[in-house]
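So the structure is just underneath, and the comments pick up after that.
Missing here: one protein chain of the complex. Every other protein chain is in place.
The first chain written gets the first letter, and so on, giving A and B; residue counts start at 1 in each chain.
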Amino acid sequence: MLTLSSDFGSPYPAAVKGVLSQKTTARVVDIGHDFPRGDVGAAAFWLREILPYYPPATHLAAIDPGVGTDRRAIVVRAGEHALVGPDNGVLYPPARALAVSTDGDLESFEIDESATETDLLEIPRGPATTDGNRTNDRSVTFHARDVFAPAAATVHETPPDRLDSIAGLSHVDMESLVKETIPTASVETDPDRARGEVLVVDDFGNVITNVPGAFLADRESIEANGRRIPVEAAFASVPPGDRLATVGEHGYVELDVNDGRGDEAFSLERGDDVVLEP
Amino acid sequence: MLTLSSDFGSPYPAAVKGVLSQKTTARVVDIGHDFPRGDVGAAAFWLREILPYYPPATHLAAIDPGVGTDRRAIVVRAGEHALVGPDNGVLYPPARALAVSTDGDLESFEIDESATETDLLEIPRGPATTDGNRTNDRSVTFHARDVFAPAAATVHETPPDRLDSIAGLSHVDMESLVKETIPTASVETDPDRARGEVLVVDDFGNVITNVPGAFLADRESIEANGRRIPVEAAFASVPPGDRLATVGEHGYVELDVNDGRGDEAFSLERGDDVVLEP
Partner (left out) sequence: MLTLSSDFGSPYPAAVKGVLSQKTTARVVDIGHDFPRGDVGAAAFWLREILPYYPPATHLAAIDPGVGTDRRAIVVRAGEHALVGPDNGVLYPPARALAVSTDGDLESFEIDESATETDLLEIPRGPATTDGNRTNDRSVTFHARDVFAPAAATVHETPPDRLDSIAGLSHVDMESLVKETIPTASVETDPDRARGEVLVVDDFGNVITNVPGAFLADRESIEANGRRIPVEAAFASVPPGDRLATVGEHGYVELDVNDGRGDEAFSLERGDDVVLEP
């Protein structure tokens, strides 16, 4: 199984899937193609939360605002999983999460983008050049299709412990990778206070903070940025349109509105500071 | 085959698919993830219209505004099909539609959500808890991933006539289920008049009413809420921007605009009254 994540919208992911399907018959599952555009941190958060629910798979993640610059293209093996994408941090948090069950068994490789003579980057089919507008060169702006997809398919068809046998992949130190990290909240106990930030806002408008859900334990209400709101387990525990704090499915504190948008009610967006008090 | 329907947008459905793929290799088809948020009736309508086009399958439907409250989680077997989701009415109309070809062969079960020791709700893989923010408890707000998905995969791997052998499922009376019903129009013959309502507005802006298409038979025009419009078989029979009444693919009267939005032209939205006259 392969998974595919991007900030491409539509229809570019279909070209990526075409290339994958030339080189592997494995199933391709879309994680999402509307990740916030160019936002490496938000994508890293979502992939860290979602990919661990998958069986061993090859995960292509194309959130790549630096495409065409000299940022590296990499493969990270995390236990039986592999991740393929740009070395801009987007792969680092999910790779670490996927490796937890194998005691941190991580290995990383750089893709030699000039290795066009190898199987790694081979794309057997593509548009012809008869209309004069297209060259056979790899594009500068669509590496998901022209680099990551052929590489991911080749990786997928190779046993995880044999990735170093692939011509065009060379070992690099995990420590050399760009490490996007999900910021950590600071939780103080005297007085009780959590200082964190908004990690992402989801499609419902739910404001997902980085404050661990434990902060809400045994509390009936909290002050969120100075406003008192009830602590509830379920959205429907408050009337439609009312605010609440809850522990989201990821284990963090969310600031939400039942049948409404928390981001609008709290005037919060990604990266904003959040202070929670009893 | 499994199908997946929700009002989640993106990327939450990807976590649901991850859980499914841990427990079954069956194909998963997305019916849609942008059903109107929390609108059980609209989802019930669409699923009743679409699911009968599928071969026998397990259908997971997560339109669940009461998630985390004491509404039941259920499985409904409809002939060779099974439906899994909340007992809030969303499963009832499609289950009845799927059972028509088997003379109403319906059977329903409650999922024991506390049966975490059984195969039914087992999720072999998931995020680890090392960063302190996550517990091993099932989430309160994401039952699609934590209850419906493992249950649907288990149901899918079980022969339809053996669902009662699954530990954690217990028979309940179909009559005990919440019955969302698609409202019926009243069609009067003296004088000719249909009083109905807007069932849904689709992505094109087409206004789908609950007036049976037969009302348009042999008419060249009708009055819709007091405005005279032509009756046509095809959108392109009127100029771009013009209104028309037609029989939609579901057999109901639609109020549409060729190359435009009917909801805006007629100032109608879901639930609004519609009166059609010759």
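Here, a residue touches a chain if its C-beta (ideal position, glycine included) is under 8 Å from a C-beta of that chain, and two chains touch if they have at least 3 such contacts.
Keep in mind that what you see is a predicted model, and the values were worked out from it rather than measured.
The chain omitted from view is touched by exactly one of B:R72, B:R193 or B:H250, namely B:H250. From the options B:G32, B:G66, B:G126 or B:P160, the residue with contact to the unseen chain in the full assembly is B:G32.
Hidden from this view is one chain, which touches subunit B at 1, 3, 5, 27, 29-35, 46, 48-55, 97, 100-101, 202-204, 210, 212-214, 233-237, 246-252, 259. Residues 8-12, 14-15, 17-19, 21-22, 27-28, 37-38, 65-69, 123, 125-128, 130, 132-135, 139-142, 145-146 are the ones on subunit A that touch the missing chain.
To be clear about the criterion, only the chains that are shown with their structure count from here on.
Our note on geometry: subunit A versus subunit B, Cα centroid distance of 30 Å, whole angstroms.
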